[in-house]
Structure formats: structure tokens, C-alpha cells
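Contents: one structure, followed by commentary.
Every protein chain but one is kept in place in this view of the complex.
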Amino acid sequence: MTSAPVQLEMADKSAPLKASERGFERPAEPPTEDLREQLFELEAAGELEVQRVPEPFIEVETKYGRKKKIPIENTWHHKSCGQCGHIPGYSTAIFWLNRQFGLDYHDPRDQTSCTAWNYYASSTSNPAAQAAVACRNFAQAKLGGYFPLIHCGTSYGHYKEVRNELLHHPELRAQVRQILERLGLPFVFPEEVVHYSEWVHVMRDDIAKKQIYDFSDITATVHPACHYHKLVVEDAIYDRDLYDGQRTAIVSGLVKALGATVADYSTWHDCCGFGFRHILVSRDFSRSFATIRKIERMKEEADPDVTLTHDTGCVTTLDKSQFSTQAHNRNVGIPVMSDAQFAALSMGAHPYLICQLHWHGVDMKPLLELMGIDHVKAWKEFERVADHLKDNPEEYLTWEECLDEQ
Amino acid sequence: MFALYKDAGYQDVLVEEKQALFDQVTQDMRYPETLYGCYECGICVAACPSARFYDFSPRVFAQVMAREDVHTFYELLNDSVWDCSQCFSCTCCPRENNPGAIITIMREVAVNNGLASAKEALQAYSRIIFKIMSTGTQVSPDMLQPDFFPDWGQDVRDVAENLDVWRRAIPPETMHTVELAWDVSEKTRLELYMIWKLTGNLEMIENIDEGLFMILEEVMEELLEEHGYDIDDFDNILED
Partner (left out) sequence: MALVRNCLLPSDLLYDVPTNIWVRELDDGMVEIGMTDIAQTLAGSIIHCRPKKVGKKVKKGKSVATVESGKWVGPVRSPFAGNITERNDAVVNDATILNRSPYGEGWIVRITPADMEGDRAALVGVEEASTLYEAYMQEKDLASCIHCEGFEE
């Protein structure tokens, strides 16, 4: 004998929802422990000092809904090797933005690289060395009275990894303490690990208020750095109003604030193909991956005027991979820059003296024209500066001179 | 003994040697947080960039470690461990495994043991190690040379030809450099050298490139001496 059929409550089949339309609810409690609390516990036990985020700061939500403090000023700019070495307009744009808002910041000489590019490329290091390098930098920031703002996505990801290792391994903390004592430095760790693109994100409306060029005709694709949102996931900013909180909000938030269009593409979540070691000594992989999985997909599906990212390695890989692949008739040719340079350009930063676009591979001129920037005039100004410097080998371009040129 | 790959290479290497290297990985401080058990869903492979272009699979690494298959482990250690992009896309794992982190540890074991395959993988990379360990920045403007980056395009040629002037045409003072990414103070370099010595990092380099170790040691010794320090006073504290 069969029983009566069970009545199931079915959703209305006549209007199936797409994934992007479905509601997303965070669980009431985050599934993780609050690492900041664990840091404070160590501080209470006298193990280390936690450097607090200074005021003024803005609070944002991270992946599981916790609040994160993003400092606005009094920042110690933890620079990126690849930016300063090969994409100088990237670092310069970050400093320029701070200067435009009259914010007090420090550009240190007592900073080393995080050394994580080498760590992920070659593993010719170990956790104690990596943690000591990190904490040495943090100690200098604290002694200088500024809060660390990290320029590189890998530095950011790596320092999150170091934080986890320090929190979980007392023997590592003991080793780091011993090393720092030898160096005569205090054992300090920042309350938050903050990436500069998080600063750009919280400043996006202020940046838009100072915008002088109309970006409404510009379409951008966004590439998020793996080490920002995959390597230790919780610290990344997630915003209800962007992707309904399902993808990290940085860079996309800025693009929208500046009135440009964010265009989606199917391989948004893919790595760029940097590879750390590969980009230096096995580039066939990097440029193949970047071209086939990222640039060509963006071109086919979104045809953007620019692709924006917020990490050194990503700018490098996406930009530099397009030259040789063009020789193979691949569908490439999207200018690549950082969110910082994009923001700076919108506010009137000089494309060559500040954004240093002549260090980039893909031709920027069509994009600059679309932005309404007179690149011919700008390049003549740069050449004038370069000629003067050529004739005066002891001189350097200064911030003051840049302001005169604008 | 069990092996995932029936035709795993290096049949002539003693199993004790393979086991010893395997144990170095599993006894590493970081290892317990890299592997919680793998049910072979392959989500990591779907997300992995290296899996698309190399004969490489993060799933196999997780499986090999979980099953304690030292034979396939040894083959991976000598070959595809260097294919990994270290992007950590594999942390999409529903079990919260981290194959990328397993690989970081495996590479360190390969370097520490001076494996020929590690030396070969890092052969073209020696200047980068020299740069990061001796100056405190990973890359420098003067690395942008057409013969090192011929595939990067005309901009590299332009930079190389105009390097001195173009570096002076950047506003931030700390970036008026050619041999380093930014100006690192001497005191900072000194502190960095002390860290390398105290963590045995300099000695690690000797395992893979003796010439590089020689010049690194000289550079460090010289700066330490200039400031009244003796390089031999900085013993590896990790060996305590």
C-alpha cells in the first residue's frame, strides 16, 4: 500500500533565479576565530605589542562580516619591489594620492622587501627568517610612529600567513623574539594587515569628488590578486553593494565611484599566471596563461578599454604578456594599470611624470584619449624634464616640480 | 611499497632516503595546517593555473602526502614541485587543505638537501637571490635589459637605453635608484644580514649555488665588519 504523496514546497518554477540574482546571507557567526583577539591575548600575556590602527580610520566589512579598520593617514608605506623597480608610476601614484589629500605619510628607507616573491619562487628561506623580516619592518614602522600600509598583494598575503604562523606556533614566536632582541628591536605586530587598495577603496568617494575627467565612456575589467583574497581569505573587503558580497569589492568599488563601467568576464577568479619563479625564468607559462585565460577572455567577452588590478605581479604579468603573444596574432591589446594610477589619472595626475606610463608595455594612448587627457602635450612636458635631467646629471625630479607641470 | 604511480621514477634511490625527505616535510612546523584529508574532488585542479599548462596536479600532491606514498613523493619533489604558481587558488578546497603550502615546504626540503633538480630549477635565478639577500629589494631597475626580457617588448629597450635619466625623473626620493628598487639604509641592510645569518638562510644558499654563497658571504662579512660586527658571532639559532 502506498501512502499519500508528500506535498513538497517548491519554488515557483516559472521564474527560476540566476545565481547572480539569488540572495546571499552570511551565517550569524563567522566560521573562524578572530585573529585580532588572539593578537590582543598575546599582548596581554606580554609576548608582543600590538600596534593599534591610528585615528582617523574607516571601518569596512570583511569576508565573514567582521569589521576591519582602515587607517586614512599616518601610514608607513611598505613598498613593493616590483612596483618601485619596474612600475614606478604605481608607487608614485599611491604617494601622489596621499599628497593630494594632504595626508601625513612616511616613505621609509628603513624598510626591506617582505622577501616573499623569493620565498614563493624558490623557497630559499624558512618561516623564522620570513617572520623576522616581517617583524623587523613592523618594528621600524612602530618606532617611526606610523602604521604599515602594504603596497604589494604578495606582501599582504605573506604577512597574513606569517601572522597565522606566529599565532599558532609559540616556538616560532620565541625564535623571532630572540632575533629581534639581537637586533635591538621590539616585537610588534599590527592590529590589522592593511593593503593600500583597501585605503583606495575607503577613499573612493573622496577621490571621485576630486575627479576632473569624465570616465563614463570607459569600460574596465577587474582582476583581483590571488594573494589578496585567496591566501588567508578573511581579511579581504566584501561589500553588500558590490557583487552582493560574493566577490571581493576592492578595485571594482573605485571604478564605479569614478563613473566607469565594470565589465564582467568568465575567468574573473583565475590567477594572472605570475608564478613568482615563472615570470622571471619560465615565462612561456606566464604569458600563455595570462593571454589565453585572462586577456583573450576579457577581450572576447567584455572588450574593455583598460584592465585594472591592485597588485605588482598582476600588473606585470598582464601587461608584459601581451607583446610577444601579439606576434602570434593572439587577441590581445588591453592597457593594464593599477587602481592607484587609474584614480590618480581621474584626478588630473600627469600620465608620465606621476603615473610613469612609459614603463608599461601595452599602448596607453587610446585610453588616455578616451579619458580626455592630452598625452601629446604630456609627453612633451616629460621630454622637457628628461632633457633637463640629461644635461644636469646631479639633479632629480621633485614633487614640487611635478605640481608646477600640472 | 604502495605507489600512486606504478612507474614512479627514481627506482634506484633507496627508500630510506625517500622516507627521510618525506619525514622532513611532515615534521615541518607548517605541515599540520596544510592537509586535513583529501577526498579527491578535484576542485583544486580546476582552479589551478599550473594544471592547465604543466603535467601538474595539486590533488596528486595532497593524495601522495595523505597516503604516505614516498615513491611518488620523491618523483614530485624532483620534478613538478617547481611547476606550482604559488597562487593558492587551491585553497578553494572544501576540506581547507592547502596543496600550495605543502609544495612550499617540499621546495624548502629540496633546497636544504641540495637536490640536483632544485639547483637546476634555480639556475637562472641566481641574480634574484643575490639581489634580495644583499640589498633588501627583490628586483632592480637595471634588470630591465632586452637580453633578459626580450619578450616583454619595446618598453624594456626604451627603459634600458634611458635608465639613468628616467630613474631620476620619478618624484619620490627613495626611488632615485638604479641598482635597487628603492633606497635601503645601510643600517637596514645590516639588520637583514643578521637575520639571514641567525636563521641559517645564508648557509641554505650554499646547498644550491656555491659561487653565489661565496659572494653573498663576502658582501655580508664586509658590511658587518665595517660596523664593528663579526659575521661568525651570528650563529643559526634554529639549530639550538
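Just so it is clear, A and B label the chains in written order, and each chain counts residues from 1 on its own.
Following the convention adopted for this analysis, contacts are C-beta pairs under 8 Å (C-beta built on N, C-alpha and C of every residue); 3 or more make two chains touch, one makes a residue touch a chain.
Since we're looking at a predicted model, the values are computed, not measured.
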So which shown chains sit in contact with the chain we cannot see? B
Would you indicate which residue among B:142, B:158, B:173 or B:206 is in contact with the undisplayed chain? B:142
Sole contact to the chain not displayed, among B:31, B:130 or B:229: B:130
Missing-partner contacts on chain B, residue numbers: 124, 126-127, 130-131, 142-143, 145, 147-149, 179, 211-212, 214-215, 218-219
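The rule is short, and it goes like this: only the chains that are shown with their structure count from here on.
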Taking each chain's centre as the mean of its CA atoms, chain A sits from chain B at a distance in Å of 22
Along chain A, where are the residues that touch chain B in the complex? 79-86, 88, 91-92, 95-96, 107-113, 115, 117-129, 132-133, 136, 140, 157, 164-165, 168-169, 171-172, 175, 178-179, 182-183, 185, 226-227, 230-231, 233, 269-271, 273-278, 280-281, 283, 285, 287-289, 293, 320, 323-324, 353-354, 356, 358-361, 382, 385-386, 389-390, 393, 395-399, 401-402
Which residues of chain B touch chain A in their complex? 29-30, 33, 47, 49-50, 52-54, 82, 85-89, 91-92, 104-105, 107-108, 110-111, 121-122, 124-125, 128-129, 132, 136-141, 143-144, 149, 151-155, 158-159, 162, 164-176, 180-185, 187-188, 191-192, 194-196, 198-201, 204-205, 208, 234, 237-238
